[in-house]
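First the structure, then my questions, so here it is.
Of the protein chains in this complex, one is absent; all others appear in place.
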Amino acid sequence: MAVKATLKELAGVTGGRVIGDGNAVITGVAPVEEARTGDITFITGAKHLKGLAAAKASAVIVKDGEYDAPGVNLLLVKNPRIAFGKVTDIFKPAYVPPPGVHPRAEVHPGARIGAGASVGAFVVIENGAVIGERAVIHPGVYIGLNAQVGPDSTLYSGVAVREGCVIGSRVIIHCNSVVGSDGFGYEFDEGRHNKLPQRGIVRIEDEVELGACVTVDRAAIGETVIGRGTKIDNLVQIAHNVRIGANCIIVAQVGVAGSTVIGNGVVIGGQAGLVGHIRIGDGVMIGAQTGVSGDLASGVWSGSPAIPHTEWLRASSVFARLPELKKRIAELERLVAELKEKK
Amino acid sequence: MAVKATLKELAGVTGGRVIGDGNAVITGVAPVEEARTGDITFITGAKHLKGLAAAKASAVIVKDGEYDAPGVNLLLVKNPRIAFGKVTDIFKPAYVPPPGVHPRAEVHPGARIGAGASVGAFVVIENGAVIGERAVIHPGVYIGLNAQVGPDSTLYSGVAVREGCVIGSRVIIHCNSVVGSDGFGYEFDEGRHNKLPQRGIVRIEDEVELGACVTVDRAAIGETVIGRGTKIDNLVQIAHNVRIGANCIIVAQVGVAGSTVIGNGVVIGGQAGLVGHIRIGDGVMIGAQTGVSGDLASGVWSGSPAIPHTEWLRASSVFARLPELKKRIAELERLVAELKEKK
Partner (left out) sequence: MAVKATLKELAGVTGGRVIGDGNAVITGVAPVEEARTGDITFITGAKHLKGLAAAKASAVIVKDGEYDAPGVNLLLVKNPRIAFGKVTDIFKPAYVPPPGVHPRAEVHPGARIGAGASVGAFVVIENGAVIGERAVIHPGVYIGLNAQVGPDSTLYSGVAVREGCVIGSRVIIHCNSVVGSDGFGYEFDEGRHNKLPQRGIVRIEDEVELGACVTVDRAAIGETVIGRGTKIDNLVQIAHNVRIGANCIIVAQVGVAGSTVIGNGVVIGGQAGLVGHIRIGDGVMIGAQTGVSGDLASGVWSGSPAIPHTEWLRASSVFARLPELKKRIAELERLVAELKEKK
């Protein structure tokens, strides 16, 4: 099953143009430092120019207009990373299980499975659930009562989508993530935490990706929403009634508490935490490990509690010198007392 | 399957009393800003009084003694949240799978399944395990050798309860959580980390709730304990031999290291971390992202390392001004040197 293509053919696939030998035969992809004859690789940024000269690859994808031909075959494209991704899809295609429902899946007769969908072994699909066309439900997934998964979405093994939750089209959810677990809501009364019903849903819009072991809680009433094109990394916690806008990036182990509203294009670094019931404006950037306890309208934020990122950088650089500053204050107090006395 | 009830009937269910039309027909629940004719909603606190006047709901649950009738039908109760929860259970009942053992569950003949219990498809129940009456074991759960699940408990899909662990009554464990994984214990010797046997158990007392993707490690010897009525949010880590008291609240992504002992009614904010072998007293409150490295007898704590919350608030507000303070110290040093010279 070895795949071969000429550089010219790859130019067609990527919408690029060739400088050098368009008939060069490409048989694989590799990072620049590991590429050998037959491989195509890519570089971005001037810092890799040296690597380019030394490259043993049969062709290199570069940004059109950024490089001269240095004696190797070049494929000039608008965006080298995306072009390299397209080429990777050719030489290392993704694993996709065959369509059809595995005889060892447990699909309720009242569920609907779209044409071309794949349902693996030991999957459970409850009554009223709908699986879209060409969706891929890997082994061991659980789809609850009346839940929906849109066309061309992929749910990897062990994912749980609980009752009533709605997953859009072209969504990807990685292994063992949970969509629609109960929100964390109690009312303390008569000496105990009384569980409040969590009967809303989670709605995940088109082209969202959730990493592995992500947890998204269902709303108490209404919806928890992950907006179109938002990408969420592994082990992230999204609490009940949170609403996240479109095209956000949420890095691993972030936690977002209940009812917080996040705008479009927000970037949240790893292990950051947001308290509940706040609003984060479009385009806000939140650094790793930041603790956000109030609304943020715009800007870049870091620290716990969060302050503007540049202030945080400056203050952090002074932090280590606190013991020295304390000594200098004490010395000043001594000197000033002395001066006062002498007067 | 539409549910209807008069306001009078709901007063019976919630132990409240009606001001207005007790015959008003209620057909659903909604938050105050979304409620329409037919819905019942609730408000708490004076700040929602305006919302109350504007409410389009057919009835509003309020705290008895807190409001006058403003022209809408009121259901006056002791605790509006709990009453609204009871009403929600009527109009949006929880999904409960039917009792019985699914033919595609793998139940060892040496396991005992209580009357009225539900065991879903692809569940594994090992030899000697005991499932209590009316317990609900959702699809894909794993119950290990001799493990016990008490009556009326619910384990959602993908939960693992390893050998020997004991789960009490009316416990809820959300999808993909793990009870009884090995504790993280090694002894470095002869150039390698030698695994120490982890052969104790986890004991989860009655009315505990664990979120999704929670991990509770089994004790090395003896027991890891989660006390009665304690509620634990998603993605929390409880290490081996930890003992947690009753009615604690542990928010998402908290980590508690080995052998730490936590009292009753302790509240731990999201992403906080507690080192091992410490004691946290009854009623202690620990803020989000706090790092606790020693015993805490009482009080409210924040910061990493933890200090009293009010001190932390004050110190944090000065933190951003550290660069300015440093400059002011340098300026003082200059001035004092000048004064000394002039003398």
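All chains are identified by letter, namely A and B, in their written order; residue positions are counted from 1 within each chain.
As a convention for this text, contacts are C-beta pairs under 8 Å (C-beta built on N, C-alpha and C of every residue); 3 or more make two chains touch, one makes a residue touch a chain.
Keep in mind that this is a model prediction, so the values were computed, not measured.
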| item | value |
| --- | --- |
| Chain not shown: contacting residue from B:21, B:64, B:89 or B:106 | B:106 |
| Full-complex contact with the absent chain, from A:16, A:38, A:132 or A:158 | A:158 |
| Full-complex contact with the absent chain, from B:232, B:257 or B:296 | B:257 |
| Those residues of chain A which, in the complete complex, touch the missing chain | 29-31, 34, 79, 81-82, 84-85, 88-89, 92, 94-95, 102, 104, 120-122, 138-140, 156-158, 172, 174-176, 207, 209, 211-213, 229, 231, 233-235, 247, 249, 251-253, 270-271, 288-289, 304, 316, 319-323, 325-326, 329, 332-333, 336, 339-340, 343 |
| For chain B, residues in touch with the removed chain | 106, 122, 124, 140, 142, 144-145, 158, 160, 162-163, 176, 178, 181-182, 184, 186-187, 189, 191-197, 199, 213, 215, 217, 221-222, 235, 237, 239, 253, 255, 257, 271, 273, 275, 289, 291, 293, 303-305, 307, 311-312, 314-315, 317-319, 321-322, 325, 328-329, 332, 335-336, 339, 342 |
